[in-house]
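Heads up, one of the protein chains got dropped from this complex, but the rest are sitting where they should.
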Amino acid sequence: MIKVGIIGSTGYAGQELVRLLLGHKEAEIIWYGSKSYTGKQYADIFGNMFRIVDDICKDDNITELAEEADVIFTATPQGFCASVLNEELLSKTKVIDLSADYRIKDVHIYEQWYGLEHKSPQFIPEAVYGLCEWNRDAIRKARLVANPGCYTTCSILAFYPLLKEGLLRPDSIIIDAKSGTSGAGRGAKVNNLFCEVNENIKAYGVLTHRHTPEIEEQLGYAAGKDLKIIFTPHLVPMNRGILVTGYADLNGTVTDTEIRNAYEKYYGTEPFIRLLEPDVCPETRWVEGSNYVDINAKVDPRTHRVVVMSALDNIVKGAAGQAVQNMNLMFGLPETEGLMSTPMFP
Amino acid sequence: MIKVGIIGSTGYAGQELVRLLLGHKEAEIIWYGSKSYTGKQYADIFGNMFRIVDDICKDDNITELAEEADVIFTATPQGFCASVLNEELLSKTKVIDLSADYRIKDVHIYEQWYGLEHKSPQFIPEAVYGLCEWNRDAIRKARLVANPGCYTTCSILAFYPLLKEGLLRPDSIIIDAKSGTSGAGRGAKVNNLFCEVNENIKAYGVLTHRHTPEIEEQLGYAAGKDLKIIFTPHLVPMNRGILVTGYADLNGTVTDTEIRNAYEKYYGTEPFIRLLEPDVCPETRWVEGSNYVDINAKVDPRTHRVVVMSALDNIVKGAAGQAVQNMNLMFGLPETEGLMSTPMFP
Amino acid sequence: MIKVGIIGSTGYAGQELVRLLLGHKEAEIIWYGSKSYTGKQYADIFGNMFRIVDDICKDDNITELAEEADVIFTATPQGFCASVLNEELLSKTKVIDLSADYRIKDVHIYEQWYGLEHKSPQFIPEAVYGLCEWNRDAIRKARLVANPGCYTTCSILAFYPLLKEGLLRPDSIIIDAKSGTSGAGRGAKVNNLFCEVNENIKAYGVLTHRHTPEIEEQLGYAAGKDLKIIFTPHLVPMNRGILVTGYADLNGTVTDTEIRNAYEKYYGTEPFIRLLEPDVCPETRWVEGSNYVDINAKVDPRTHRVVVMSALDNIVKGAAGQAVQNMNLMFGLPETEGLMSTPMFP
Partner (left out) sequence: MIKVGIIGSTGYAGQELVRLLLGHKEAEIIWYGSKSYTGKQYADIFGNMFRIVDDICKDDNITELAEEADVIFTATPQGFCASVLNEELLSKTKVIDLSADYRIKDVHIYEQWYGLEHKSPQFIPEAVYGLCEWNRDAIRKARLVANPGCYTTCSILAFYPLLKEGLLRPDSIIIDAKSGTSGAGRGAKVNNLFCEVNENIKAYGVLTHRHTPEIEEQLGYAAGKDLKIIFTPHLVPMNRGILVTGYADLNGTVTDTEIRNAYEKYYGTEPFIRLLEPDVCPETRWVEGSNYVDINAKVDPRTHRVVVMSALDNIVKGAAGQAVQNMNLMFGLPETEGLMSTPMFP
């Protein structure tokens, strides 16, 4: 059994990690870390865990945890993981960081978009960007995985094959993304109260959202050159789910068939990517609770553009599920272990 | 492997049966019955099943199905199962009926509350009321199980031990129940449109709801005498979940401890019933997607009454989950097989 | 024009007061008080007010405000109004307190249920309980009005005529109430985050909710004797609305007609109380945004009880609307001024 520690187990992503790992045959959670709830019964905070989890929340002493754990998940605010990571720790345990600390290779871009000083940039080169479908081999050998963001995973997976195949003009990409409210975290903020979110939709972080440079870096690898995108996130009155509606100019005449072929080429055997039937639009409800990403696209001959659509569950494939998928790869387990439950509807 | 047929697989309870059975190690679905969608791809109706279920919907020819299936679930409107059941069918296959056709022992009461003529009353005596926690032994031997209703399960499980122990005055019971909208079914009705249900709460079927006599019959067994209750259902703008808030006069001086002891006595080892810690109120979110029933109660010394509370997921323990639990019992499998997933939050 | 000051104008009730008073022909708001947002533009907090309200939030200096205002609304936490009220203030201005400070005549009961020391009990005798339909004459002459609570208004209006006419057994009353989430206030609490409230229903404050003694006192007046009730509030995933489902034993044989007659007798000409047609259940959506209370009841001959139902908008008739209705009475204006807008659906 893999011994797992979670720092930040009482956020929405942390709690989802717990839910998924409870259904994982080869993992056992030995540390429910929570700075806010240290000393409290985990199941008192999350009543779904009553009679299932008997543990008490522990603090975030990652050094002590490293002595016991085979792998540590940090589901913590930006900057935490970078501030505690060191060589000794990495020599004892693997780390899967769900924050953004090691996602961006250029530390200046990280510091600029996040407004933080990076405390351990020396580990950035080693960190593997944990987008399993594209970095599988590197992840298998990694000590430190930077688990991608939710918007990011949804956006990159949808555009990557099309850029890789040269079907799009790289600088024309516009991503209009819509997220359920669990993506806003479990902090007590007026803006996230029920009555403020319910019966409303809004864009936020327009032209300044921190997932922008992460998407640009990864799609730049796909395109083989730097690119700039527009990324607009929106808050939707629902618990879970991200829907990406993306737009790009086609590189000359490109047909729906060529688009499908590109997806088939790279994702034909992927267990968690479902290329939908032609004309079927992804919907967040169909992936809820699961690690699936549903993708489709449609060429517009009138404007010579393509509309790209993708949907995932922001706290599964967009956070905890992908983290478990990374863990499976890092420990040589079947990649799908613990992740094959059917999406729950309604 | 148990060969399972589902008649009515495209309603909410039917689809949940599919989801649960896909995670069941000893069962395989061989018939996705749907009168409305015969001939259509199942995954075209429920996109969550895409790449998971490849089957085409079949009609509701239960006679043909009986040749192949070890067990048939009928998740159909009232009257259907009663109209097709016969001795030959029951000699070939087991039947778990999710409708009300065989739940009520007095056929006159059934016909009066449901406004239907019962087409096969001869099977009523044989049918076992599939409330596993109370009828486990009979279910194990049954050919025909009448799977309890959602409101009913939630209400009966909460009151049964207290009546059995004589702690309550039987005729004082008032049940105020609140249900998610999946309980209203998947039929195209104006009343169940998003804009009609959202931002609203209402009572309905006041003093006339069909689950009333079912609850009265079962609680009558607990009390050892006939009783009459008030049962008021309400429609809540959420997908899943039933919350029962019940009230009853105490039989003399009864303490919180005596109430707890009664629950412990009957449910202490039950896998799916969670007696919450004192002062913790059941919430539907903590059981979502699971087969759990959360129960608690609180004595009011000011009015000499008790407030009883219980929560379950109406399409799991209130329908499909309980049906699978019944199947497990009927086939000698571990009762919890396929039903132990952690509730999903948020 | 009546000069109005609002202390606590940035809570949900305070903001609704602003919305209603903007449509009132005889009132003008001269003070947008808000301790949390002092110095900020009101319309920066509530974007609906952009280009409508140009004012800056002021502090809660009620003494200064009393120099300018004809009436002050205190939409503030319990204890605030009691801590600032004095004779000089009341000699200069009228006060409508939306908190509970002056609702309960027995200060010991107030202090016990609210866990607060009352700082100005000398004004309790003078304060008029602002339930317009029952205390109209006293309100007209009042300097200090205690505006009733939301659950309270909905409960009392539904039961009062039936008790007054002696149709019910006073100690048998059980009130099962359901509230939209704006009733929980605009404070930043994890429990009221979107993802915690959405897709959930729960009871809370079971047997201990502070509105209990307020309802008991008022219904005691109706019954002509002290009484004890059970009151169970529930939180519903919707913005606005309260639904009360109440239960009581009938006093001998009572018919639906006698119940209707009692309502007609007291409410036949009330502008804001709508007695629904027989068998029509109140729904919160039909009163949304309005000052209406919809009421109906149904006798159960099987159990010799009555089910009483009522619905209102918790921040209109349950708070701000009733406060304006009180103001209208206190200033000799038509009682309905500013309050006759049609409920908004959907």
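Annotations for the structure displayed:
Order as written gives the chain letters A, B and C; numbering starts at 1 within each chain.
Operating definition for what follows: contacts are C-beta pairs under 8 Å (C-beta built on N, C-alpha and C of every residue); 3 or more make two chains touch, one makes a residue touch a chain.
This structure is a prediction, so every number in the text was calculated from the model and none was measured.
Only one residue from B:101, B:133, B:165 or B:199 touches the chain missing from this view: B:199. Per the touch definition above, the residue from A:30, A:107, A:203 or A:340 contacting the chain not shown is A:203.
Across A:114, A:221, A:247 or A:331, the single residue that touches the chain missing here is A:247. Here one chain is not drawn; of C:70, C:133, C:294 or C:335, the residue touching it is C:294.
Even with one chain removed from view, chain B keeps its contact list with that chain: residues 12, 181-182, 186-190, 192-199, 237-239.
By the touch criterion stated above, the residues of chain A touching the omitted chain are 171, 174, 176, 178, 180, 195-196, 198-204, 206-207, 228-230, 232, 234, 236-241, 243, 245, 247, 281-285, 288, 298, 300, 302-303, 305, 307, 309, 311, 346.
Looking at chain C, the residues touching the absent chain are 12, 15, 19, 22-23, 46-52, 182, 199, 239-240, 274, 276-277, 280, 283, 285-290, 294, 341-346.
As a working rule, only the chains that are shown with their structure count from here on.
Of all residue numbers used at the contact between chain A and chain B, over half are used by both chains, marking a mostly same-residue interface. Simply put, chain B must spin 180° to overlay its Cα atoms on chain C, rounded in steps of 5.
With each centre defined as the average position of its C-alpha atoms, the distance from chain A to chain C rounds to 46 Å.
Chain A and chain B have CA centres that are 37 Å apart.
Across the assembly, chain A contributes 12, 182, 199, 239 as residues in contact with two or more other chains.
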